[in-house]
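All protein chains but one are shown at their positions in the complex.
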Amino acid sequence: MTTHTRLPLPGPLRELFHPPETPGVLGVFSHLDATLDAIKKLRAAGHTDFTVYSPIPRHEIEDALGQAVSPVRMFTLIGGIAGCSVGAWLTLWMSGDWPIVVGGKPVLSVPPYVVIMFEMTILFGALSTILGILLNSMFAARRLGTIQYDPRFTNDKFGIFVPAGSDKAANVETLLKGSGAEEVRRG
Amino acid sequence: MLALPPAVVYGQQAPTASQRYQAPIVKDSGNLKGPRQPIFFRHDIHAGEFQIPCMYCHYSAAVSSEPGIPSLQTCMGCHLYVAGGTRGGVKADTAAVRAEKAQVQQLRNGSRDRKPPEWTRIHALPGFVRFPHMRHIKALGPGACINCHGDVQGMAQVYQVSTLRMGWCVRCHVERKVTRDCTVCHY
Amino acid sequence: MAEQRTTTPPTRVTYDYVTRTIARTLGSPSKGYFLLLGAAVALLAVGIITLLYLLRYGLGLAGYSHPVYWAVFITCFVFWVGIAHSGTLISAILFLFRSGWRTAVYRTAEAMTVFAVMTAGLFPLIHIGRQWYFYWLIPYPNERGLWPNFKSPLIWDEFAIGTYFTVSTVFLIMGLIPDIAAVRDLATGWRKKLYAITSIGWTGTNEQWRHYTRGYLYLAALATPLVLSVHSVVSWDFAMAIVPGWHATIFAPYFVAGAIYSGCAMVITLLTPIRKLFGLEELITVHHYENLAKLCLLTGSIVGYAYVCEYFMAWYSGNPHERAAFWYRAFGPYWWASWTMIICNAFLPLLLWVKKIRTNITALFVISIFVNIGMWFERYVIIVVSLAGEPYEPWANAVYNPTWADWGIMAGSFGWFFMWFLLFVKNFPAVSISEVKEVLPPPTRQPAPPRAGAKHA
Partner (left out) sequence: MTDSINRRRFLKVLGVTGAGAAAVSACGIGPEPTERLIPYLVQPEDQIPGKATYYATTCRECAAGCGVVARVREGRAVKLEGNPESPINRGRLCARGQAAIQGLYNPDRVPHPMVRNASGTFEAIDWDGAIQRLSAKVAEARGKGIVFVTGTDVSTFGDLVDEWLKQVGGRRYSYEPFGFDALRAGNRTTFGTGSVPSYDFANAKYVLSFGADFLDTWLSPVEFQNGFTDAHAFDGGRPAAMAKFVYVGPRLSLTGMNADEWIAARPGTEGILALAMAQVILSQHLARVPADASRLVALLSGYAPRAVATAIGIEQETIVRLAREFARSGGGLAVAGGMATQYANGAEVVAAVNILNYVTGAVGSLVKFGADMAFGTASTFGDFVTLQDDMKAGRVALLLMHGANPAHSLPGAFEEALGKVAYKVSFSSYMDETAAACDLILPDHHPLEQWGDSRPRAGVTAFQQPVVQPVFDTRQTGDVILRLAGRTGTFKDYVQGKWGGLQTRGRGAAANTADQFVFDSLAKGGVYGEAPSRPVRLADVSKLTFAAPAASAAASQQQVIVFPHPVLHDGRGANKPWLQELPDPVSKIAWHSWVEVHPDTAAKWGVATGDFLVLGSPFGAEKFPAWITRSVRPDVLAVPTGQGHTAYGRYAKDRSANAFALLGKQQANAYGGRDFLVTATARKTGEHRKIVTTEGSPRERGLGTVEVLGVARAKSLRPNDHPFHFEETPEYASPAVEWWSEQQREKTELGNYKGEHPRWGLAIDLSKCTGCAACVTACYAENNIATVGEDLMQRGREMSWMRLERYWLTDDKGEPQGAVNSPMLCQQCGNAPCEPVCPVFAAYHTPDGLNGQVYNRCVGTRYCSNNCPYKVRYFNWYNYAERDGKYEAWPEPLSMLLNPDVTVREKGVMEKCTFCVQRIRGAQNQARLEDRSVRDGDIVTACQQTCPSEAIVFGDLNDRRSRVSQLATNPRGYHVLAGLNTKPAITYLARVVAQETPGHG
């Protein structure tokens, strides 16, 4: 991910959070249909690695981009399974480590431990989901490099950034303008 | 009144003179581990060099939860006659003889003035722990004192060797496969 | 969905309007705000002083009396945990049900959840006899080699509340990130810095949205059973015990419904002044209120049914102890508490069947406050009255009266909650910016035909 306010970070983290700049063209759109139009045209023109900014998640954009399902779900699954196992281990091992009988119940009594296992499933599942979002977004940002951004993208504008060297930039500019971009910047 | 307490029968066999450990001359007790006591009572001389069994003085350890500390009367039983400074390793060193005699004199003064020394406590358990000394002596034999108190026979000044914390107790109980039921110690 | 029709706000509500209206709430606070915050801090101070007294002298300062060993503190605990439930319900469950109307209210509800759990979590610590040993409940490796008892519902509780706090906090923060980014892009000065850090580099790229929306879905999917489990576990604190009046299989659903009920009421209570103060009338409309009121009506009816069920089962079981307990509950020295609870929780919300009342915000506000009171008394009745009327041992019963220490801690809990809540609404968007936009028609060159279910994950 990139931030427009550079934060001083220690070495390896700087590497991770502030990837090198990527040259390219940024188009700012006011209208969703214009943006979708641009996406279609870009894809038709063979661009694959462009970035679409939007203030809200729009299904149409996803459809237009033809993205695969996010791998975050694997994180959730593995986290959940891990949590359940930790819960089981915690309860069973700790009860067996120093067996103490209470209320005439078996020392290792699974029904009450299900509650702990369940809670741990949720906890680990949720935390690893977060981790999944963060890691996946971070890897994506690493891949894309530091790219241009406009503050209006979190308000009411859509944007498309197309990584392009100076050779291809002009073509892209025309394409974006042609699709209805209000503003096109090169960087 | 000077009759030996019954627990003396647990005493070890006195070793032959050649095996005898000679307690060192201690010029400066300030460097020794452990708290300084009002009288520089040396367990290494009494229990080490002279091989007086632990339970000669702490006789109740074999019959009661409490080991007890000997009354001044017990000390004076010997020190009525023994003025100190007469043991093997010391005889030659006049300064050491004088120093050891001075300690015995202090004891005698205390006894004469009915002012017992106020020993600084070293081994203490919190009020909610019961440690029945006699059961441990019964199970492990009269020489078992060293298990917890360390090699007191070689300590010029006694210090705490074991943590006396619960985990330490429990480890030993687990190793020896004896109960670690809570109300064995806590009630 | 039927709501979709009314969800469409006036056309002047554009993306930009939404961003700016909500960002405006973060502007310089008014005198009234500081007055409220001051009041909250003062209440908190009362609580802290009371707590110091409790720590120094012991829990005897509170009104406990054998055999009433749990009282106002645990009542407050359950009350706050209950409050905490609507937040996750609105954000997670309604999210999964694709209820568009949730977008305007879910942030407030979620913040309320987090702070209510924070408040609730304090009570078990305050109420135990040796507060300084609270960490013995945590399974940490220790020198003694001792572990907690996983068979104890209190340990379940600890895990459930801990998980719930973590997950709901994470959920709140996740939802906030795009909004903070939006605010960041409008803010200046130290706030910009703050938002820059807290938005952890959100820019709204397609990659970010791709992982975010997926992740959010899974979080919602995890939070949904969690929210149901948490109050179930809290109810098992009672239901697992053999105390007549506690020991009932109905408790888990009964408590969950009650929790959502009290939570929705609390959302109404909190939203109303915020809406007025921050001028959010355009975003939070009567329609939202009505939906909340319908939720209240549903859950309130479940609660009312549970009340009937409890009494019926006590009678039908023929168990003399159960019968004695419920007789005592209705006609014993605490009849007033029981009837307060029944009137506030079971009868008053029946007014919500009337559309006029349901759509009158003032009426809803008043009803919501009564529901809050009623739900507090519900827990009081369950906890205190069941213990006081001890039906197993006819000799051991007592009449319990709270003391200043009980009220002091309770006041402190309200101070603590409102302090956090007030700080939150002034510093972070109290209404979700991105999600409100999601239910708006997207800006297009040609007016697009209205689409149902515009929002997709």
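Order as written gives the chain letters A, B and C; numbering starts at 1 within each chain.
Criterion: a contact is a pair of C-beta atoms (placed from the backbone, for glycine too) under 8 Å apart; a residue touches a chain by one contact, two chains touch by 3 or more.
None of the values given here were measured: they were computed from a predicted structure.
Student: Based on the whole assembly, the unshown chain contacts which displayed chains?
Tutor: A, B, C
Student: Touching the hidden chain in the complete assembly: which of B:L72, B:A144 or B:C172 does that?
Tutor: Touches the omitted chain: B:L72.
Student: Based on the whole complex, identify which of C:Y15, C:W70 or C:F326 touches the chain you can't see.
Tutor: Within the whole complex, the residue contacting the unshown chain is C:W70.
Student: Out of C:C76, C:I155 or C:V425, which residue would touch the omitted chain in the full complex?
Tutor: Residue touching the absent chain, from the options given: C:I155.
Student: What residues on subunit B make contact with the chain left out of this view?
Tutor: Looking at subunit B, the ones touching the missing chain are residues 1, 60, 63-74, 111, 114, 116-121, 124-135, 138, 179-184, 186-187.
Student: Name every residue on subunit C in touch with the hidden partner chain.
Tutor: For subunit C, the residues touching the absent chain are 57-60, 63-70, 124, 127-131, 133-134, 136-137, 146, 148-149, 151-155, 158, 237, 240-243, 320-321, 324, 387, 390-398.
Student: Mind pulling the subunit A residues that touch the left-out chain?
Tutor: The missing chain touches subunit A at positions 96, 98-109.
Note that in this section only the chains that are shown with their structure count from here on.
Student: Find the geometric centre of each of subunit A and subunit C from their Cα atoms only, then give the gap between the two centres in Å, rounded to an integer.
Tutor: Measuring from centre to centre gives 30 Å for this pair.
Student: If you average the CA atoms of subunit B and of subunit C, how far apart do the two points sit, in angstrom?
Tutor: 64
Student: CA centre of subunit A versus CA centre of subunit B: separation in Å?
Tutor: 70
Student: If I count partner chains per residue in subunit A, which residues reach a count of at least 2?
Tutor: Where subunit A meets two or more other chains at a single residue, that happens at 98, 100.
Student: Considering subunit B alone, which of its residues make contact with at least two other chains?
Tutor: none
Student: Help me check something: in the complex, which residues belonging to subunit C touch subunit A?
Tutor: Touching subunit A from subunit C are residues 14-16, 19, 139, 145-151, 155-156, 159-160, 162-163, 166-167, 170-171, 174, 178, 181-182, 184-186, 192-193, 196-197, 199-215, 218-219, 222-223, 225-226, 229, 233, 236, 434-435, 437-438, 442-446, 448, 454, 456-457.
Student: Per the contact definition, I'd like the list of subunit B residues that touch subunit C in the complex.
Tutor: My answer: residues 165-167, 170.
Student: Which subunit A residues qualify as touching subunit C in the complex?
Tutor: Those residues of subunit A that touch subunit C are 1-3, 5, 7, 17, 30-34, 51-59, 61-62, 65, 67, 69-70, 72-73, 76, 80, 90-91, 94-95, 97-98, 100, 102-103, 105, 109, 112-113, 115-116, 118-120, 122-123, 125-127, 129-130, 132-134, 136-137, 140-141, 144, 149, 151-156, 180.
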